[in-house]
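Up next, subunit A:
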Amino acid sequence: MTDVVLSTERLFKSFGALKATNDVSLNLRKGEIHALIGPNGAGKSTLIQQITGHLASDSGTVRLMDEDLTGVGPAERARKGLGRTFQISSLAMEHTVLQNAVLGALGQRGNVMSFLKPVMKDDQLVSAAKAALAQVGLAEFAATRTADLSHGQRRQLEVAVALTLKPRAFLMDEPMAGLGLEGAQQMIGLLTELRKEAPILLIEHDMDAVFALADRISVLVYGEVIATGTPEEIKVNPEIRRAYLGDEVPA
Partner candidate 1 sequence: MTRETWINVAALAVLLGVPLWALMADEPFIITLATRAVIFALAGVGLNLALGTGGLVSLGHAAFFGIGGYAMGILASHAQAYTPIMEAPFLIEGTKSMPVIWLVAMVTSALAALAIGALSLRTSGVYFIMITLAFGQMIYYFAISWPAYGGEDGLSIYKRNEFPGLNTLVPMQFFGLCFAILCLTLLLMNAIHKSSFGLALSAARQNETRVLSVGMKPYHLRLVAFVISGAVTGLAGALFADLNRFVSPTMLSWQMSGEIIIFIIIGGVGRLFGPVIGAMIFILLEHTLGGLSEFWHVYLGALLLGIVLFAKGGVIGALAGREKAHD
Partner candidate 2 sequence: MKLRSAALAAAMALAGATAQADVKVGMITTLSGGGAGLGIDVRDGFMLAVKQAGRDDLEVVIEDDQRKPDIAVQLADKMIQSEKVDVLTGIIWSNLAMAVVPAATAQGKFYLSPNAGPSPLAGKGCHPNYFNVAWQNDNLHEAAGAYANDSGLKNSFILAPNYPAGKDALTGYKRFFEGELAGELYTKLGQTDYAAEIAQIRASGADSVYFFLPGGMGISFLKQYAASGVDLPLVGPAFSFDQGILQAVGDAAMGVKNTSQWNKDIDNATNAAFVETFQAEYGRQPSLYASQGFDTANLLISAMGKADVADADAFRAALKAAEFDSVRGDFAFGDNHHPVQNIYVREVIKEGDVYTNKIIATGLTNHADAYAADCKM
């Protein structure tokens, strides 16, 4: 399985009696979009946080390109190539759009501790940032204050910042949430392009988007992966119907 970029092996995490993730093993292969679906409270965000290192797992390992990430902090994981977008936009709101993207490029290059050179005159960083903005379609908003962006534009900027990191894998937590129909279409187009750069682990509620984009889908219920497969397989899987619609529905 040399084409596996990111994998989790037997991840557990519980909060008191609540098992948020229960024995989760997943993998993300080169060039694919792997969607993670499941009802609210199924533990999708917890899982993402475990993968990015924001939450420590009770047990289990996360591997990126065969490297065990146990005990590695979120900042190092990002540097090693996990590019993440957030469920709730997480940007430096007072900075301009370009500054946010430069921040990502800076993170990718490392060596933040430079005190005298004006960072916005660093051609290397700025051109990397501008390229990412152009890729998501935000080039003309480079000088806008991030707080003045629309909701959809902030989502795009999130993706652009993740892009500047030149990640090996993207982790995207509901990038379509709150986008209108048009915005969602744009985002779908963007993600289709992006998977060529790095595979995407995608959490999404918008089923149309999921079935349009995903190469594989995993279903998470009560912290457990109950099925993984192609969109077609998932569509017909009786267990999933039961999980979503309730036990009383006959298989």
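Here, a contact is a pair of C-beta atoms (placed from the backbone, for glycine too) under 8 Å apart; a residue touches a chain by one contact, two chains touch by 3 or more; residues count from 1.
Basis for inclusion: all candidates are chains of the complex that A comes from, given by their letters.
Because the structure is a prediction, the values reported are computed rather than measured.
**Q** Pick the candidate that touches subunit A in this complex from 1 or 2.
**A** Candidate 1 is the one in contact with subunit A.
**Q** For subunit A, which residues count as touching candidate 1 in their complex?
**A** The contact residues of subunit A facing candidate 1 are 52, 54, 73-79, 84, 86, 90-95, 99-100, 102-104, 106-108, 110-120, 122, 125, 145, 161, 164-165.
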